[in-house]
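To keep things clear, I will list the structure first and then write my remarks on it.
Up next is chain A:
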Amino acid sequence: TKTANETPTTSNGAAQQQVRGTAGTAACTHDKYNGGVPKLDLKSVTVGFAQSEKEANPFRITETQSIRDEAAKRGIKLITTNAQSDLNKEIADIQGMIAQGAKALIISPLNSEGLDPALKAAQDAKVPIMTIDRLLTTKTACTDYVGWIGSDFVEQGKRAADAMMTVTGGKGDVAILLGASGVNVTVDRTKGFKDQLTAKNSGLKIVAEQTGDFTREKGQKVTEQLITANPGISAIYAENDEMALGAVAALKAANKKAGDVKIITIDGTKGAVQGILDGWISGVIESNPRFGPLAFQALEDFYSGKGVPEKTIISDKEYTQANARAELANAY
Partner candidate 1 sequence: MTAVANPPTERPGAARGRGSAPVALWARRGSAPVVLALVLVAGTAVFGGRFASALNLGNIALDSSYLLLIAIGMTFVILSGGIDLSVGSLLALSGVLTAYASRWGTPAAILVPLGVCALFGLANGVLVGRARIAPFIVTLAGLLFARGLAFAVSKEGNQVYIIPAELALTRVGQARFLGVGAPVWFALAVFAVALVVLNRSRFGQAVFAIGGSEEAAELMGLPVARVKTLVYVLSAVLTGLAGVLVAAQTQSGLPTIGEGRELEAIAAVVIGGTLLSGGAGSLSGTLAGVLLLKVIQNLINQVGTLTAYYQQVVSGAFLIVVVLVQSRLSRRGLR
Partner candidate 2 sequence: MTTAAVRVRAVSKRFAGVRALDGVSLDLYPGEAHALVGENGAGKSTLIKLITGVHHPDEGQVCYLDEPVLFAGPREAQAAGISTIYQEVNLVPMRSVAGNLFLGREPTNRLGLISFRRMNRQAREVLRRYGITADVRRPLGELGLGVQQMIAVARALSTDARVVIMDEPTSSLEPREVDRLVEVIELLRRQRIAVLYVTHKLDEVFRVCQRVTVLRDGRVVHSGPVAETTRLRLVATMLGRDVADVREHGATSFSEQHQAAAGELVLRAEALTRRPLLDGVSVDVHAGEVVGLAGLLGSGRTETAKAVFGADPVDSGSVRVGAEARASAGAKPARRRWSPAAAIRRGIGMVPEDRGSEGVIGELSVRDNIVLAALPRLTRAGFLSDRRQDALVDTFVKRLRIKASSPDQKVRELSGGNQQKVLLARMLCLYPKVLILDEPTRGIDVGAKAEIQALIDELAAQGLGVLLISSELEEVVEGSDRVLVLRDGAVVGTLRGTEISEDRIMQAIAAGGEERP
């Protein structure tokens, strides 16, 4: 018996963190932020981290772990909460951490909208908030929050479409395994993918799009149904790795061979990159969860006066047949 994926993934340190780009105007510092907040030494205060979803997939696990590791490395006292996908709980969590005396916050918003009461509570308490992962689209940097570090999900979808066109030669029937309904990651990754296919005038035809809820089990079940109903499907776009691996299981159970159906997926977990090596997955667009070093660096810069840019886009790799073997160790 052999098990894989068992060892805890640790964040790979600042070396892995490449910033793809920054955007926005003046850098945000503690005396500019929201009319000015007191200067602090991070080592002497408590920092809070609000995670939005259960640590139930490699992305979230790595994200939280990366924050914890970095805090430990820098000797900063950290408290964490997890909203378990409940927006009200996330608001309560944030307010609770402020009440508990957290002096700076890193939050991973559950959604682009809806955190206003929490943001307001932080403003009132003069606690700066650094956001990671999802962008608060209707809020202003350096007023409502310090800055944002994250990926561009639409861009990820576009890159997935490009990869898809490359591996399929731009022809065939595609099925999309959508992420959980009503979540903007899903929305963006779908939009990017479809827009790019249209923009490139691709011959790929989307014959089915069904939600796999970002889980392996649902990805497997849905794929099983889809390939029975549409035996002609030649490619699958999975909006995260877990669903892709579910799809692989479904294809195996249906006696397909590796490569019969091309799978492109987003995230960059070890399992998926291994899937490339095994021939079942054709390409993986990375969505980098290792926010820890960047986030704490941003807080340091915020207080040191160096300043934090409005947007920091973390760089997402792409894993292909060509680089999978070499990059496997770097996948999370």
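What we mean here is this: a contact is a pair of C-beta atoms (placed from the backbone, for glycine too) under 8 Å apart; a residue touches a chain by one contact, two chains touch by 3 or more; residues count from 1.
Quick note on selection: all candidates are chains of the complex that A comes from, given by their letters.
Here the structure is a predicted model, which means the values were calculated and not measured.
Within the complex, chain A makes contact with only one of the listed candidates (1 or 2), namely 1. Interface residues of chain A, counted against candidate 1 in their complex, comprise 51, 54-55, 79-82, 84-88, 91-93, 95-101, 111-117, 120-121, 125, 138, 180-184, 186-187, 191.
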